[in-house]
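Let me give you the structure first, and then I'll get to my questions.
One protein chain omitted, others in place.
A, B and C label the chains in the order they appear, each numbered from 1.
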Amino acid sequence: MDPRLVQLAYLLSAVLFILGLKGLTRPRSAVRGNLLGACGLLVAVVVTLFGAGLDYRLIVGGLVVGSVIGAIFAIRVQMTEMPQLVALFNGFGGAASTLVAGANLAQTETFGRDMLVATALSGMIGAVTFSGSLIAWGKLKEFRRLDKIRIPAQQIVNGLLVLACLGLTVAMVNGDGSTWTVVAYWLISSLALVLGVTLVVSIGGADMPVVIALLNSYSGLAAAATGFVLSNTVLIISGSLVGASGLLLTRIMCVAMNRSLFNVLFGKMGSGGSTLNADDVYANVKSTSAEEVAMLLEVANRVVIVPGYGMAVAQAQHAVSDLRKQLVARQIEVDFAIHPVAGRMPGHMNVLLAEADVPYEALREMDDINPTMEQVDVTIVLGANDVVNPLARTDPDSPIAGMPIIDVDRSRTIIVVKRSLSPGFAGIPNPLFAAENSLMLFADGRQAIQDIIGALDAN
Amino acid sequence: MDPRLVQLAYLLSAVLFILGLKGLTRPRSAVRGNLLGACGLLVAVVVTLFGAGLDYRLIVGGLVVGSVIGAIFAIRVQMTEMPQLVALFNGFGGAASTLVAGANLAQTETFGRDMLVATALSGMIGAVTFSGSLIAWGKLKEFRRLDKIRIPAQQIVNGLLVLACLGLTVAMVNGDGSTWTVVAYWLISSLALVLGVTLVVSIGGADMPVVIALLNSYSGLAAAATGFVLSNTVLIISGSLVGASGLLLTRIMCVAMNRSLFNVLFGKMGSGGSTLNADDVYANVKSTSAEEVAMLLEVANRVVIVPGYGMAVAQAQHAVSDLRKQLVARQIEVDFAIHPVAGRMPGHMNVLLAEADVPYEALREMDDINPTMEQVDVTIVLGANDVVNPLARTDPDSPIAGMPIIDVDRSRTIIVVKRSLSPGFAGIPNPLFAAENSLMLFADGRQAIQDIIGALDAN
Amino acid sequence: MHFLLADATVAKVVEASGGLDTTMLSGPDTAMLLLTIFVLAVFIGVEVITKIPPTLHTPLMSGSNAISGIAVVGAVLAAGTGDGMIPKVLGCIAVTLATINVVGGFMVTHRMLGMFRRKD
Partner (left out) sequence: MHFLLADATVAKVVEASGGLDTTMLSGPDTAMLLLTIFVLAVFIGVEVITKIPPTLHTPLMSGSNAISGIAVVGAVLAAGTGDGMIPKVLGCIAVTLATINVVGGFMVTHRMLGMFRRKD
């Protein structure tokens, strides 16, 4: 095939990726956007297959096996397990970049300096992405062993590993002899594998979404570096799109939690604000029953439901969608208030509720619904905790100080559905539970909502 | 200087252009954005000057003369003459692209095909931009002679010229011998000069803003083509930014007028809707005096001013700003309703009113103010006509049918300030002037507003 | 003489092929052009992605993750043209891993977005 045609096809593929991302800017065009992106990838792969005289046996094997495995994952996964899946896929992408750069190095004799730098970067970033993503996956799967791993003098170890990688890169670029280059490359990649583990293993499980977005960005950068190695424009363009996307998501999450990225990666949470004693805070907690809640709901005009991580754990999205339908049938206005970092991924609640057929208009963003909370008769807090903790507003010493929250405490009556008084991710007590207008409904999220529906039906 | 450094500097310059345009997305950062763009250009020029062993005499001469002339234009121009100035500058930019491609051709012996195509395009687009812009400038300066020029069988002439240019390009790319190449190049450029004239000369004066935006886009494309000729990335990037900007502005104007670009460039206006007879429409026009208007204003709570092209002609922006201050001092709420194509450039009214110190908040967009027009006590239509013509809504045969308008006819009382009952650009009568709640104040715009202020002071 | 880089070619030649001296031409070399492409693509990424509403952030995460599987292009070349066992095997593993990323990523995003659409 004419090399210019190949280049044009790569350009087309890059344009398709861009249009695909543009499609994701509106729910209406999102499905088409995703398909455009997939077409872009198809074009790039097909053109590459026909572009040169290749040995197809291994390729086709890899493509078929990969497709089958990928499809099985995609069909089987539960929506609550999306973060894990993204982490896993991400790691595979990173590993592929490392392997490609390594394979290229193994059979090339002369290298320019630019190229060697790009190769080293590709190996390093790809390997960090791979091992880091696997650890993140494990953490989200709640493998207990991982949480027990403690790296002594963690910051120093990380620093030394980074320095070693960079030093080896310099030595690799300036060295001569292709054996040394190859050895240095795999050394760098191995050290980077270790680095991925030491970086991620001591970050708290609830911060994994931030880590995953960051690793997503890395996997893009690794692909871009591989693009520099192969002088391949489509790798560079799509890699940098992914790099930008991951970084922006990371930033959005950090802003929504009012924490710096540095604090997420290296900080400890819950150190401040320990002066508050849970027993004192919870002295006046009132508990309630599903029947009482049903009675309150029946006479309400406007109800707001605030879902949180607990809704995902309890898989309560379908139940809560049914509850909404019941209430809407009784002419009650029902909205969902979605905090940007509720749950364990950005947009996590939206995906779950969309799965359960809640219409798009009923999902309202925090900034949009907060000014109207005073006119709400009943707020149901379903497995959310930190994102409704008024300490963020009132206690400047608390670890979540300054984090924007959903102002449920301003509504007339608050029903908090959770299993116990145990804290959320931030590990601090929540004065909301003891507020005068709060009632606790202690139960598993799904069960609680089903009981409320039952009680409504009974009346 | 190391060629890589030059390339990096060009990249920096391109980034500065992008950041500059990003700055223009908010009034707050717009000044800085413009300065960033200027810095980008400075970086590119300085790096080019130091990049190679150049003969500086001619360059410095050109730079100094050009800067002085440019500065004089920029300082002297009146804000009402912006469209003309942009047209003129635009033409110069296009001419420069043609000359550069020509100069490069004159001293290069061997050329690739890509390069020849780029050279021909650069010459052609640059020349069209040059002559088209000069004609647009002349039309806006209202040189009568230009309006008299009629091209017989205009569409065919244009078509033939385009075909000739393309044919010559093919011949030039495939020909051999550098003399023929050079001759062909200048032939193409000369034909393109003629094409620029025949394209623009028969377009109506009021459509010149669309033409200027389109030519602005062309001048960017010409620069980009020159960039391909010189393998210069900064020319390509900034050229395509300008190309996109011009095209988008063209589109915005066409949408706001509810006309296609084709109709603007080749269509005749005012052909439809000729059934309406001005005398019938204007049978019941009531006229008023400045004193009466002042009395109406004194008792109003909410006043809206709708400026149009007449405000620019009358230079009435300062007077109207004074009127607003007077009314605001009397606790009357005063807003300006800005139609997207009022005047003769997109954003024309905003610039004039900003010059006259009207605060940003008082300038409201059409879609924003239309739903509230029913609560307006007095609307002053100042030199606007087509943009407030209710026929756009009611008469599907009128040439402005479907164009969104400012719904002044829904306000309680309407004062229309203009010199006569003569029509606006679209050439059709305006039933608004004869509406029951309309009063005409026949006078020059500035004089009328000053009289109203005088009458207000007298009371 | 050319006073400018007068052709769309770059005169730096692989050292392996003999080190031809062509310093008279000094247009942008490929590495700088690729860097320019990288920077522009980052700008596009930032502009487009800041427009994506929070509702679609999870699909964005899995969708852009799928795009990062573009490394499959490099993997195909490695697996198909490698001479020697090592590059081929590395390439083949890379193809498999990258394909999982791509196919799985796009499919799961599609599934997720299907849920959003149902109510439109």
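Please note the rule applied: a contact is a pair of C-beta atoms (placed from the backbone, for glycine too) under 8 Å apart; a residue touches a chain by one contact, two chains touch by 3 or more.
Quick caveat, the model's predicted, so the values are computed rather than measured.
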Checklist line | Residue of A:14, A:188, A:366 or A:426 in touch with the missing chain, whole complex considered | finding: A:14
Next item on the list: May I ask which residue of B:226, B:398 or B:438 touches the chain that does not appear here?
Entry: B:226
Notebook entry, point to check: Touching the left-out chain: which of B:181, B:350 or B:413?
Noted result: B:350
Next item on the list: Can you list, in ascending order, the chain A residues touching the missing chain?
Entry: 3-4, 6-8, 10-11, 14-15, 18, 52, 104, 107-108, 110-112, 114-115, 228, 230-233, 237
Notebook entry, point to check: So that we can see where the missing chain sits, which residues of chain B does it touch?
Noted result: 14, 17-18, 20-22, 24-28, 30-31, 33-35, 37-38, 40-41, 44-45, 48-49, 52-56, 58-59, 61-63, 65-67, 69-71, 73-75, 77, 79, 82, 85-86, 89-90, 92-93, 95-97, 99-104, 106-107, 109-110, 112, 114, 212-213, 216, 219-220, 222-224, 226-246, 248-249, 252, 338, 340, 345-348, 350-351, 354-355, 357-360, 363, 365
Note to self: Applying the definition given at the start, please give the residues of chain C touching the unseen chain.
What the structure shows: 1, 3-4, 7-14, 17, 20, 22, 25, 27-31, 33-34, 36-37, 40-41, 43-44, 47-48, 74, 77-78, 81-83, 87
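Following the convention adopted for this analysis, only the chains that are shown with their structure count from here on.
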Check: If you average the Cα atoms per chain, which one ends up farthest from chain C?
Finding: B
Next item on the list: Please report how many Å separate the Cα centroid of chain B from that of chain C, as a whole number.
Entry: 40
Item checked: Chain centre separation (chain A, chain C; CA means) in Å -> 23
Check: Where does chain A touch two or more other chains at once, residue-wise?
Finding: none
Next item on the list: List, in ascending order, every residue of chain C touching at least 2 other chains.
Entry: none
